[in-house]
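Can you keep this structure in mind? I'll have questions shortly.
Excerpt of the complex: some chains, original placement.
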């Protein structure tokens, strides 16, 4: 921790601050400068609670050098984590590039089964489908909820495909975890800490999406909740951030993927559908995610996007997805990686 | 709804789209222009589901004229809503300017009681205090939780002050509603829709904070959830938005207050503490909120901010708050309004 004093701080201010630091069980080191003095703080084990200092009028700024997360940091766990999703399917490290696909919302048995069979045929190992749908307007379709869970469970039993669905409330954890293979925590719930704690108590794999306006640090802080409460099977998912630009639904922050991979040992995947919100941009950004080193991608597809109950404009037709998958496969081969499930 | 076609759309495209609209039970009106054709859609009662159209290659853009909310809109309820918080205390319309104050987090019986008595003495009718604390890092203080609720209940019984606390999980609704007078839904939970639905089922007054990157439309959409599920006692609270500027903790969006008052009949208050994150900016922005027409303000204060367990740097000392209250009172008198609870 570094404490920067105001230009006007007196020698007495410096002494007083040094005393406070000593009382906190730490060691102060004064760093006098031409324009102002700074005081370095030594001896802390992890994050320091700066409350006894924050209010001192002589202090201009307190700079924390230690990060607010530890378990997810590569500093303390240098090797890539590999998360097992079910069967032989893994993500992270040198695992094949993971492809997840499916409709935004579970709408009917037929829609889901048709999609699952299509994916199985292509060798895609994981089906996504929302049972509980967070929607801006209460007048929009809210998902089939429990009915949707049942359909996901039926479909995975019948086809052997792994299924993932979003969880939106801590009280659903037990119920949802029984019916699906992987949980998803959505962007709007990235800082729903009670949900994080509850999902942290089980060991189901969980995909944690980045919040619409979450910094990388906040995102890793949320992942830290999951690990601290006992669940190490966490996969991060970049899905676009909110910026001033409205020509795309969100701004795909692809550069953050290689950066996050340096900061954490957890796998990181990409969601090109929400990141762009436009069908035509899904393919190019999915390919870009392979190239920047993502561990996988999650894509919205629908047997009949024109009649999808949500996110139609960003959902691919089956034909379009086949094309995408073929191009992703070629690109992973070119990059001397593999594609999942094949 | 207006459908804008691509420059290249043919007469046949136009015919096909008009047919689809007719099948949807609506009436199309073509608006040919020099560069492209648009089609107006007539006859809808409220929000139109555009899924049968969204995917048409000839369509460039679909513009919704109807808003995704209705119950909260001033269009359908032109008179100001006045929300009764408890006893004779109300907010909204011509009610006196409401002042709420208290610590970020409930820390101890002594801290809370001291603050409540101080506020009572000044005539401030509502005490805030967080029992469940949403924190970026799991290593930070998480609140006293149930213990904090008990303290709030004790204090309100002993002093007669109204208390407000944040609710973070749908399963807490019943428990929390018993112990406090007003619920708060925090910025990070503004789109926790399961929480909104649950709080919508009771009739306790609820303060709904604007999300860090929520548009006004999304904010009103969240309020719509509360009203639609049965709770009309909703108060909006602007608390700063996330922007590129980091010199302040958030960017106080004061201009949105008069704008929102035109869009909705619900009361709107302001939180200068979170909006700025700096003690020195709390007073000027609280005064500004009076001037732009806010119905109240919620301010963080602490008997000993230097030792606060959270948000110390933005919490006012008692002396500072007295000064703020005096200035707010003078300004409300000047604006020919009143200050609450006096």
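Assorted remarks:
Order of writing sets the labels: A and B. Residues in every chain begin at 1.
The rule is short, and it goes like this: contacts are C-beta pairs under 8 Å (C-beta built on N, C-alpha and C of every residue); 3 or more make two chains touch, one makes a residue touch a chain.
Worth saying up front: this structure is predicted, and the values here are computed from it rather than measured.
Sequence-identical chains in the complete complex of this entry number 4, based on the file rather than the 2 shown.
Quick note on the criterion: only the chains that are shown with their structure count from here on.
Computed centre separation for the pair chain A/chain B is 26 angstrom, with centres defined by C-alpha atoms.
Within the complex formed with chain A, the residues of chain B that make contact are 46-47, 51-56, 68-70, 132, 134-140, 142, 168-171, 188-189, 191-195, 212-213, 217-218, 221-222, 224-225, 228-229, 242, 305-309, 312-313.
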